[in-house]
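Next up is a structure, given as structure tokens.
Omission of a single protein chain aside, the complex is shown with its protein chains in their original locations.
Right, subunit A next:
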Amino acid sequence: QFYLSHKCVHCSSASGHFVFFIIYATRSLIIQIHQFILQEDLNKKMLDGLLEFVKKSAASFWCRDDDWMSRMRASEIPTAALVLGVNMPDHTITFESMTELLHDSLTPFVASVQAKECTGNRSYVWPGIKAFFPLPLQCHLCMSVCVCHLQKSPVKSPRKRLSSSQSEFLQSPPVVVIFRDLEAFSPQVLQDFILVCSQYVHQLPLVFIFGIATSPSTIQRMLPHSVSSLLCIELFQSLSCTQHLATIIDKLFLTSKFHFKFSAKVLQVLVGIFLYHDFSVCNFIKGLQLSLLEHFHSQPLSVLCCHKQEALVHAQQLNDRDVERIQQLPSFMRYVEEQVPEEQVQLLTSSEHVKGVCQKLLKSLHKYHKNFYPALRCLHVLTSILPKYPLGKQIRELYVLCLEKKVWETQEYDSAMQLIRMLAKDELVTCLQKCVEILTFCKSKKLKKVGQQLQDITATCEKLDSDRENDSSGKGLQKTDLFHLQKTLLEMKECRRTRRKTPYEILRNAVVDYIDNLVKTHLYPPESQPLYEVWYYSSSGTVRRHLNATPRTSIQTALSHPYCYLQNDSGIISSAAPDICIIYKLHLECGRLINLYDWLEAYATVATAAEGKDPSAIEGGKVDELKHARFIRAVSELEFLGFVKSTKQKTDHVARLTWGGC
């Protein structure tokens, strides 16, 4: 938040564009809303299942005493095991929404317990649960007290909130205990807790929810049979995080509604962080927001990055400095070079003309994106079924490829097209149907027309079926001697070589041509578009630096090149290297164990030389006290940073903690 406001103030004061402020605010809002909807949608299925489970177990609790069956059965605590995947930063959101959902629709008694709240002693499971029992008097809370409390407590507040249809559950609502991170719990604490709860399972409608990051077999690893036999475990699986990512990319990037775009490299960095490091959707969204911020901050022309009508208005209001900026854009300069000389002069001199051209270019930019995404999707539909996925299995890979360069000039594209030329009919038809669907839903007229044509082809393709059947009932191989067989085979081979193409093959080639044409007209990379810088954020280095920080590298840089961080432009700071830097560089030369006295002497020599005195002037190995003190301070600083530590092997030595010694 601070970062955001700081940047906003900075950019508004610097360029005087208050418009940024507004645009940026709305933009980030849109992202948040989008993301929110996505999260809800993605987890909805699992949460609904869970809710149903809790309802069912609560209901079965109340009709338990009726029949022989349930009287005979050992009473188990209903337990839902949620397998959520290893993306732990995202779990918080999931659990929050789950708690809210349960709280709003079923029961006021939802406790969410985290492992770090109840480590060590077995008495500490309770804090999380204590939180939702308003028990002012009890210093010792035990289950029997809970039971008494729950049975006595008039459950009024939730009943009011609920609709009448659900109130049948509420003789006493279920008590839900959520263990957020099962792996981190100590098994003993968990076992004791379950044992205690199982004593009261007849009096309390208890439901457990286990949040599991790895795999359900963890339960069996943590709980012995005597304890796990007290649970009735049902499994719920959440979507895999790669599916999550695919949805987000699909909804936020592959749409012309959302104007802020990433260049290939930035997208690669973000996706790379996701796939290589954390699988966390939350962090991905954070990265998205950060780059949005950076884009609006660093690119003044991003004022034009908004809806078409607004952008046109903004373009009309550009001031001279902004016009100058436009003229300096590489893509605009390329555009200028392509024009006839008179036009070039106009573009370089008249700001009014530039504004007009700018509007025109913005329109074409909008149009380009409107066509780009449907075409991309079509190409992906066709290439994602090919063996070995020459253009990538996921649409994001294809997208990055298209952003980087002209996709039709790549080798992979050629091989993909060749593979499409070999597709079987039914596969091709299903693909084409999907393509037609995509194309007819998009707004652009051009693409609709292509869609129409493809539909025609599909129709003819299907018609071919009947003709083909008559044709295919050719001659089979009859039983002959070896000589004849050879002859027939040779004939057949000959025949195949010179055979005319079947109607299907002709059609297939036509389809490939259509697709090829579609790709070549619509899928050229955004760099070719004038003014693309307005929409596209391309500083991958910044994003990487912010999101994938390298603390070790920074410390090392700071120690070996202090000027890099001191930024000593004004010359106020002395040019001599700080003590710790000298110490650091000297320690690099040493082995695993460093003799402190040698180190001190070396330091004294360097420091004396830096002061401009003759280092040989130190008489008799005596180091003056000031330098001694400075040395000791620097060494302890280095120890604090984790480069050296004292060792018990030799008292006057310290041990190095980094690699490179011998």
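Just so it is clear, contacts are C-beta pairs under 8 Å (C-beta built on N, C-alpha and C of every residue); 3 or more make two chains touch, one makes a residue touch a chain; residues count from 1.
Heads up, the rule we're going with is that contacts and distances are computed from a predicted model.
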Of the candidate names "Vacuolar protein sorting-associated protein 51 homolog", "WD repeat containing, antisense to TP73", "TMM80 protein" or "Origin recognition complex subunit 5", which one corresponds to the UniProt protein name of the undepicted chain? "Origin recognition complex subunit 5"
Among A:217, A:328, A:411 or A:567, exactly one should touch the missing chain; which is it? A:217
Given that one chain is not shown, which residue among A:51, A:83, A:201 or A:333 touches it? A:83
Contact residue for the chain not shown (choose from A:195, A:313 or A:506): A:195
In the full complex, subunit A touches the hidden chain through residues 68-69, 72-74, 76, 78, 81, 83, 85-86, 88, 121-123, 126, 139-140, 142-144, 181, 183-184, 192, 195-196, 199, 213-220, 225-226, 228-229, 231-235, 237, 240-242, 268-269, 271-273, 275-279, 389, 392-394, 397, 548-553, 555-557, 560-561, 585, 588-589, 592, 642, 645, 656-662
